[in-house]
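All protein chains but one are shown in place.
Letters A and B mark the chains in the order given here, with residues in each chain numbered from 1 onward.
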Amino acid sequence: MAEDKSKKDQPVLEVKDLAVAYKIRGGEVEAVQNVSFDLHRGESIGIVGESGCGKSTVAWAILNFLGDNGYVKKGSVLFQGEELVGKEGEELRKIRGNSIAMVYQDPMQALNPSLTLGTQMKEVLTVHRGMSDEEAAERCIKMLERVYMPDPANVLLRYPHQISGGQQQRVVIAMALLTNPALLVMDEPTTALDVTVEAAVLDLIAELRREFDTAIMYISHNLGVVARVCNFVNVMYAGEMVERAPVEDIFARPQHPYTQGLIRCVPKLGADKASAQLYPIRGRVPPPNDRPSGCVYGPRCDYVQDRCIQERPQVRILPNGNAVRCHFAEEIDPAEWVPSEDIQLKAPVGDVSKNESIMTVKALKKYYDVPGNSIRAVFGLEAPKQVKAVEDATFSVPRGSTLGIVGESGCGKSTLIKTLIGLEETTDGEAEFIGHDITTALSDRSNELIQELQMVFQNPDSTMNPSYTVVQQIGRPMKRFNTVPNDQIRGEVIKLLESMRLGENYLDRLPRQLSGGEKQRVGIARALASRPDLVLCDEPVSALDVSVQAAILNLLIDIQREFGTTMVFIAHDLSVVRFFSDNIAVMYLGQIMEIGPAEAIYSPAYHPYTEALLSAVPIPDPTVEQKRIRLEGTVPSALNPPSGCRFHTRCPRRALMPDGGKACETEIPPWREFENGHRIFCHLPKETLESFEPVITLASDKEAVAAD
Amino acid sequence: MARFLMRSVISTLVTMLIVSALVFTLLEVSGRDVTVQILGVFATPEQKESLRKQLGLDQPGFVRYIDWLVGNDWRLRDELGNVQTVFNEISQEPEWYVLLDDGRFVRHEVCSRVEDIDSGFCQPGEMLYLVRNEDASFFRENAGDVWTTDPETGESVFWGVDIGNRAAKWVEGGGDTAFVSTQTGVQELTGAAVQWIPLRKGLLRGDAGVSLKTTRPVSKTLPIRIRNSAILAGLAFIVVMPLALFLGILTGINEGSFFDRFTSVTSLALTATPEFVTGVLLILVVGIYWSNNWLPGLVEAGFLPDWALESFKVPTTTLADSPNAIFEKPKELILPVLTLTAVELGYIVRMTRASMVEVMAAPYIRTAIIKGMPFRRVVFRHAVRNALLAPITIIMLHINYLVGGLVVVEVIFGFQGLGKFIFDHSIFGDPNAVEAAAMVTVLIAIVTRLLGDLAYTFLNPRIRYA
Partner (left out) sequence: MTTTVQPESAASRQPSRLAKIWNNVSIIFDSPVAMVGLAIVLFWFGMAILSLFWTPHDPNEQYFRDQRRSAYIMTYLPWIDLEDYDEVTRPKPEFLLGTDKTGRDLLSRVMAGGQVVLLKTRIPLPTDDVRRQDEISALSRLLDRFVPEEWDEVVVPGGVAIWGVIGSLVVGTTFGLLAGYKGGWTEQIVMQIMDALVAFPRIVLYIVVIASLGQGDLVIIIAITVTGAPGIARLSRSLALDIKTRDYIRAAETRGEGLLYIMFREILPNARGPLLVDAMLRVGYAIFTIGTLGFLGLGLQPPEPDWGSMVNDGRELIFSQPNIVIWPAIAISTLVIGLNLFADGVREELSRYQK
């Protein structure tokens, strides 16, 4: 008992001055330097930072899994008082999986595709605890029940690909908890998941931390997620830990300029481009072999002084107990920060919402045929099955405005814009764009039409053809549509690059010489090269780090204000869509559920689905209160969507309907009209929808309510 | 699964059709004259022309292709009457007869034998029936007046079946001069038929035709050759597979070690060395051992092919040419099997190694290690099954290439297998034999590919349960 007591006080994990290096050809790079922190039972520490900051390397170093070319160069990792650095073979093996467990970013990749989930779970117990197969199976079922896995006994017999991504992550978490480990390392466990699934997994993690008394090290790039599950936050930048503080302090009083910058990059849920602005951090994270000798953040810092360049700051403990790696932490007041000139945006040009519509879509449908697999289907005796990817989409886009489309993966938002641009053929319905019918395939469209309707893509790594230089790629549309004489293309591309805030020296670069954000800028420039009236943006910022994301969003706002371009903007991040769009459509399973002006979507009246989405968004502010609405089950297959209202199988508000929502199952819901073109596709009467309480309450609002 | 099987069957048929047409066209456009192969280079143009007619080569190519594919007896019924095959128990080969209304099976011949004319049995130019007895022998009978008038030429003609299983068109009182090659040399025949069409049922009805080289039905000679090759390839496969997979897995998990480098370089060298080089070098090594008597008893005659023995001035056995030689001298198999093993081993080791290296870097292997699983379990439980997926399909595809290797190996070692069959008959320009062999190789290729797909499906739950 006494021993138990002493163990309680001793940190589970104590990392001291850790440095990790990777050997590369002709030398080595230090991926991580000077990282120290400790972690006690029942605590969870978040490690945040942009990609390339060495977050994951810290986790791998703790598990001593650095590959053939990585090693711990300096420092120590004490786990329950035992030194882990240098541990090898059997000793290390007995700790891994037994007292330290890990949860990974992509559960599909982390599970062995050719073994059943049962085999993979049970072996943890049979190997570490010497349990018999039956005992282990029993234990696994109990643990799966603990993570709210439906039908756990059956799940054990299945293969990873047979369950959904959210369920896979539950299995991985259950597997990690089987041996009741003292430390749980989670590496971006929800990044690959949809927002409603993410919310449920985060709830689970928070609950497990309380019940199992496990110490959790939680790695994430998403401040909102960290705010929800962690009580301490470690901010990492370029391989170094720059700030460590309790979660409330990090968001309320960030001390390090980098932390402050990160917070300013992220749009607050509810903020929009008219009332607020994002402030990207200039420059980019230096690669490990090219870090400045002084403060690593120096080149990007707004408060940089001579001392920062000459002397590398050490971690200092401030009077309030927080640690920060900055010479001038006490002198910096984030409230008095003034953005530098070059990130000021152009002034908005008038009110766009009253303008005439540039694109009108009526009852647009897109179905895919899916070949059947039975003998009858092979001979064409069965009607082919259809995926109803988009059903009855009706909306219009006013000139110069932005329509945002949100929804989880598989909701049909990408299919919708692919159909609009002609990459997919329309099954049925009408769509009209500046006098052209756009239900036709691309090959049937005239060059003028193609030129006026362009697209910006999601993945910066695949948006540019790796074989051509920047000027070739941006010049191609000009050449193809003859908008610019051949000898002036170079000059025109330079102008365009300048509006993308890229210099002339980018002209002859190849994509591999550009960063993700730069590639995305070139992609935007290419879309704008033919001077389109409307640009479709397919998640243009979702693959980017937050500071780059802020810069690209600013750029898009600038472009819209400069050229008056109309945009349709798809994203799964509700804060981004809210910030960037004038109007918003919420999609679920191919159906638009709610559409209207942005501010109307984010406050009552809500569609029940929108309400659930909003309550799931991770908000980078621990003081915000969110109503907790979680969706049951998984998204049904679009092959066989639910009858009536497509959302009825998961709707948390169905109980409000008379007689348990029979109508939801059988009848297609009506459109409930509100002011300003706000429409909701729901059986619930207008009054009920309006009576919903706001999902998100800011701390300031709360005080106001309390004062009342 | 239903879709998959349907597609496979259709695709197989289409492939075989394409290949057979391709082979036929190639042999057709060839400048090669098969009559020269049969008659020798000193044959006169008349003799060659006559042989062409006897072989039915004067028919247009596409007609012969259709005949080969679906037969021509149905097409010739109008002229010949009820023509049928009867199996000859003695020669074990089917023969073509016309079934007369009275139930007798007959063939036809023009009266030309000296003894028949002398005995007054028939007049020269009269048509005779060769009536079949139960024991497959036959007796002659005067057919009487069977001639009909050709509406176009006004000639008096008769279509019958001759003793060479051909439909033949005779003209009463006339006919061409034909040159028939017999054991004693080329004989000149007068009053012969003016047109011949070899009768056949067609491949689709199970008749692969008669080889021009051996003059025997292909269906008699080919299966033995296939069996011989199957034994050869099968033995090589049994040696190669476990060894190659084992080495591949071992090198894959020890990537970068000396053992890995050594095995990889050796595998590369083995794969890059053509079969004929490997085979000849093996013969050289064995021959040196033998001639120096270094390993008495181990190395002896029987290992080496005839051409190599000749240079030792050792009497060669005639056995080697017999299709059953491998059962009488199983040692003949050793060097061919070794040669095939050497060539295939390297390839499969490389494939398996690459696949193993890739799997060992996969995230789920990382999961298993971080779960604290013992290394042995990580390798055998988690890695091997996934790592074998790729090689198994590739190995199955590679069996196709093995057939190519077989040709070379069998030619080097004088082994009477499918490969040598293809080689000899292609050089001869023997369409029926080459077509049949090509169909067999295509079938082997497709079936092995299918087996590879099925094995992949079975090993990969992602597909099995999709």
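We adopt the following convention: a contact is a pair of C-beta atoms (placed from the backbone, for glycine too) under 8 Å apart; a residue touches a chain by one contact, two chains touch by 3 or more.
On a predicted model such as this, the values are computed, not experimentally measured, just so you know.
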Touch with the missing chain holds, among A:Lys142, A:Arg307, A:Arg480 or A:Arg628, for A:Arg480
Touch with the omitted chain, as defined above, among B:Val359, B:Met373, B:Ala387 or B:Ile446: B:Ile446
Residues of chain B in contact with the chain not shown: 11, 14-15, 18-19, 22-23, 26-32, 268-269, 271-277, 280-281, 283-284, 287-288, 291, 307-308, 310-312, 400-401, 403-405, 407-408, 411, 422-423, 426-427, 429, 434, 437-438, 441-442, 445-446, 449
Hidden partner sits against chain A at residues 25, 421-423, 442-443, 445, 447, 450, 453-455, 457-459, 462-468, 473, 476-477, 480, 508, 510, 523, 526-527, 530
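Just so it is clear, only the chains that are shown with their structure count from here on.
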Dist(centroid_CA(chain A), centroid_CA(chain B)) in Å evaluates to 62
Residue ranges of chain A touching chain B (in the complex, touch as defined): 63, 65, 68, 93-98, 101-102, 104, 106, 109-115, 123-124, 127-128, 159, 161-162, 175, 371, 373-375, 377-378
Can you check the complex and tell me which residues of chain B touch chain A? 1-3, 6, 256, 362-364, 366-374, 377, 381-382, 385-386, 459-462, 465-466
